[in-house]
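With one protein chain removed, the remaining protein chains of the complex are shown where they sit.
Should a chain be cited, it is by its letter among A, B and C, assigned in written order, with residues numbered from 1 in that chain.
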């Protein structure tokens, strides 16, 4: 079978990681990435020797790239014309505009969570509804928090059945290096219910979900607490067993030294992962407690990289590379090295 | 009736506020405060002209106070000998040692949350178990988070009956001006269940409680989310009505501009409250959501000042100034100006 | 002599403190304050019982105030019509527009640092160039950092003569309660030279100044280090003696417990200062070091309140209440309680 040809629109925090992830898939070919400006990320690409071809989106000023001796391989339209599917991680709203070109060229696309749901035929999560994405032309991925949250809820749901969840999202407010937003010595509320709870219900319509989100002035990962009500009582041990079997959930503990989101960031750096990224969510074994018949636990969401595996699952589903959830996610995991450590 | 004579041990973050609170009670007399070192707080007391008499605890070096022209009114034993009851906000563990003197002198005491439960006869909360404190010699107050949390849970419980709660504590890690502890760009987990949930069950033994606590690098107030299961379904409207009637709960909303804990700190400063303190917890109206049969909401805990009213309630109960919860808390509220704004 | 009638435009962080400061001047009358929206600060004014009359600027929707039972005393034009001088702390740029009305009504004004220099006849600092403000119609005050910096440089200059300064501003990025800007785990550079150095040269044209500014994610005060070159060598002791004699400079030390900007904020709260404000800059005695012939030291700038005294000096100069720098600043200091503690 020929390799799936993939392009990436937007070479920012997510786009870079999508490109790196696709480049690792032996059954895919990364044709190139597209962006507008010679950002620091593009300058770093240049300094690395242009491992990926760069295409310029509409409105880009090529002379700015020429001044910096950054090689340009063509226009955005050139890129779209050479691929089977686009991963679109453009700034919110731009993806909807890009879609016109994708439709015109007959190219599929996976959009990130910043776009409106209406941009896509299917709101997608690799583990929770892979089948819905099969053969679809336009998928929209769940956002970072929702992606990680659903991994854990879907995991319990498939094992024991889940009726409802109430979540508290302790959200990191910006990524390392972000200067365009921030919060200083403040926690910030968002009107409840949080969109992540609402989105979970779209993907898992048989589950009732609500939640409260609080922004915190940190950069290295969101933490979510989940109170889950099972169809029958789920004990701490039952929950832990299910979580341990999930390739994209890493069980950690305070006792081992994983004191919080920053420990996980450091650990991923020490592992030598590029950029200190981690594809797995972490779940604290010593956070699991029973609340009457309910189960409560806490997870860590590495916001910069957590959606990469499910995005690649999306390619597999849309292009029918694998026909089942089990095969699709397993292929992604193998090429990304997920679960190797288990 | 003669005024109750009160002393304060430990003139730190809590001790200063206890002293200020007692000084406002027209049926109490603040005899003095005791401390060990000429800290910044003691220097500020001096600069203000010594509104409170200062006594020195064992081990204090009086010459250090003399050098700074700080007047000293006597020893800790002198202070204890002149009061009916001590509010002990010494560093954790010191209160237990102080108790020996209180017992010897036949003086009652209210300890703060940093002491072990065994220091006291009654683990006390003004609204939840005032009656248990009546006539008791040694009370220990709930900690700041537990005090504020119980206000809200007790409020719902008295109105509608509560079976269980699952809480997430988004904890501020230090107070403004703290340099002896801190957290930088990190969220920190604590082993579940959090002690606040356990403590709630001690005060309200008919309620099942569990919870997860996460430290965050901020100073202006903890935020707690609560998932509460009623004996019957509690709607958002029912919950709001109960909360609105509670004198020590202030209903706020994001829409008004109360975006988080820092808005509340600023508001209390703008109110002209000494030190920008607030005695009420805040409860976000736009955080209240229903989760199946459960109710979920978020509260803000002004950690420096929230325990002051319940500590003064403790004096009222221990000294039998008022015989009932309603009368005791009402007297405290009146003198502290709580609920005036309602 | 009749009291000077003063109005305040913009009841935000600075405006509230200007109003409080004017209200303390026994030879001035605060006629009222003006704002656009029922912000939290206005709600707090209401909750305090409207100690100041409120006027609405153009574009305000009075019905929003009516809904909240906030009494309104008239329009902005009404306010301007009743005063001798306006303190304008409107958002940057609005002051220039307001000036049209001031001119029309023949009312003087003192603008804050956010306005362009061209709005005013004189760029003003109470200690450095009081005489230039005498009888002027429109003054613009130096910004918070520049105001505090100039206090210290002017102090050394008058005592010993200063030729040049090189400053490093470690800037707090937002005020407590600010949610519209912030920085998370990042230091941020600004293009050198910093405007504060440039502004210093405008006020003190015989001094050569340059500097670098770095934003830091904190809220409780800027810290500035100054390397100053005297006309002759200034020793550490000489510098300390001059600083000690300045009413608006408070000498502190790490040894006493003043570990940084947050200690000063806490100290001002413990002093019972409204909002925990402080009018003085702090200067660390144990930061003073000699660098060859130069002198180096560090100061703390309480950004929310530091410009209040110099703003009131501006009223005194513009309205010729006092004819000299010594008398003008002394009157302001007396009514604000500055230097009482010395």
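Couple of notes before you dig in:
The criterion applied here is as follows: a contact is a pair of C-beta atoms (placed from the backbone, for glycine too) under 8 Å apart; a residue touches a chain by one contact, two chains touch by 3 or more.
Fair warning: this is a prediction, and the values are worked out from it, not measured in the lab.
Residue C:217 is the one among C:114, C:133, C:217 or C:276 that touches the chain missing from this view.
For the chain missing from the display, the contacting residue among A:262, A:281, A:315 or A:336 is A:262, taking the whole complex into account. Only one of A:69, A:100 or A:270 touches the absent chain when the whole complex is considered: A:270.
Interface with the hidden chain, as seen from chain A, comprises residues 16, 39-41, 43-45, 47-48, 175-179, 184-185, 220, 256-260, 262-263, 265-267, 269-272, 274-276, 341.
One chain is missing from the display, and on chain C it is touched by residues 163-164, 166, 168, 170, 172, 185-193, 208-212, 214-221, 223, 225, 227, 229, 254, 258-262, 284, 286-292, 294, 296-298.
Chain B residues in contact with the hidden partner, per the touch definition given at the top, are 173-174, 176-179, 181-186, 188, 217-219.
Going forward, only the chains that are shown with their structure count from here on.
Farthest from chain C in terms of Cα centroid separation is A. The geometric centre of chain A is 42 Å away from that of chain B, both derived from CA atoms. One inter-chain figure worth recording: chain B and chain C are separated by 36 Å, centre to centre, where each centre is the mean of the chain's CA atoms.
If each chain is reduced to the centroid of its CA atoms, chain A and chain C end up 47 Å from each other. Residue numbers of chain B whose C-beta contacts span two or more other chains: 185, 220, 258-260, 262.
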